[in-house]
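For this depiction, one protein chain was excluded, whereas all remaining protein chains were kept in their positions.
Up next, chain A:
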């Protein structure tokens, strides 16, 4: 039976976490040429077998998946097919003359000057925006602009192979009652608390409401020791993006005394050969607590060290 606490939602502090990553994205042939032509101030489109022209150019027709028969130079004029305002900037859907699709870009005008169906013309950026679609500063209203023509793309640039990109995602994770108490106990009392399994004295770490194996409610809270036994370990000697400490060190899955499940942590090592002998499954370890202020996180334990035997 799942436990339904008799409480209303309350606002509690969250655990803040950020996932931050660099990427090297591949635009593909058509979009790659489109971007490569931005410094040349040419808008590249794609013509498909049925005569449809799409701009910016795409590798595959959004109508039937066919590949383009040729890349073309799209005109710099078109029509506004929709718009909105975000943070004071007018964003519009622009369909270039001779093209079937609309794409999003800035509209360089006040909202009250903008109408669906009105003629617009490209305004190129004053500065060097490189191989970015922002080489187009935006589109300006151009009531009298002549209808432009799709032209052959003469001397197309080589497609851009890679685009550097970065993403940082910020999260606020809710602790929930079980993790909440565990981290409160860590912070206030410097104790790792788990809950007993449904029919065992050993504590499950991290604590949880339901026993994984029996599917019954877990038991009462229990303080675990800050000593334990290595269940599995490896010696980290590879540098990967996002790593927070210098190699070499040991990655260890440790079962604390009084617990039945693992805690993941690190052990400092001097060199690989000595560590191979000392740090192994079954070895006894103890926690080295942070000398600074405890934050209520696993890192309040700075590392583990092997208990010399």
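A few notes on this one:
Assume a residue touches a chain if its C-beta (ideal position, glycine included) is under 8 Å from a C-beta of that chain, and two chains touch if they have at least 3 such contacts; residues count from 1.
One rule holds in what follows: contacts and distances are computed from a predicted model.
Choosing from "Succinate dehydrogenase hydrophobic membrane anchor subunit", "Diacetylchitobiose uptake system permease protein NgcG", "ATP-binding cassette domain-containing protein" or "Propanoyl-CoA acyltransferase", the protein name stored in UniProt for the chain missing from the display reads "Propanoyl-CoA acyltransferase".
Residue A:253 is the one among A:137, A:253 or A:268 that touches the chain missing from this view. When the omitted chain is restored, the residue from A:129, A:202, A:226 or A:268 that touches it is A:202. Within the whole complex, the absent chain has one touching residue among A:120, A:235 or A:285, and that is A:235.
One of A:13, A:82, A:130 or A:281 touches the chain omitted from the figure, and that residue is A:281. Among A:50, A:66 or A:257, the one in contact with the hidden chain is A:66. Where chain A meets the missing chain, the touching residues are 15, 17, 19, 21-29, 31, 58-66, 159, 161-162, 165, 167, 171, 173, 175, 179, 183, 197, 200, 202, 204-206, 212-213, 231-238, 240-244, 251-253, 260-266, 272, 276, 280-282, 297-299.
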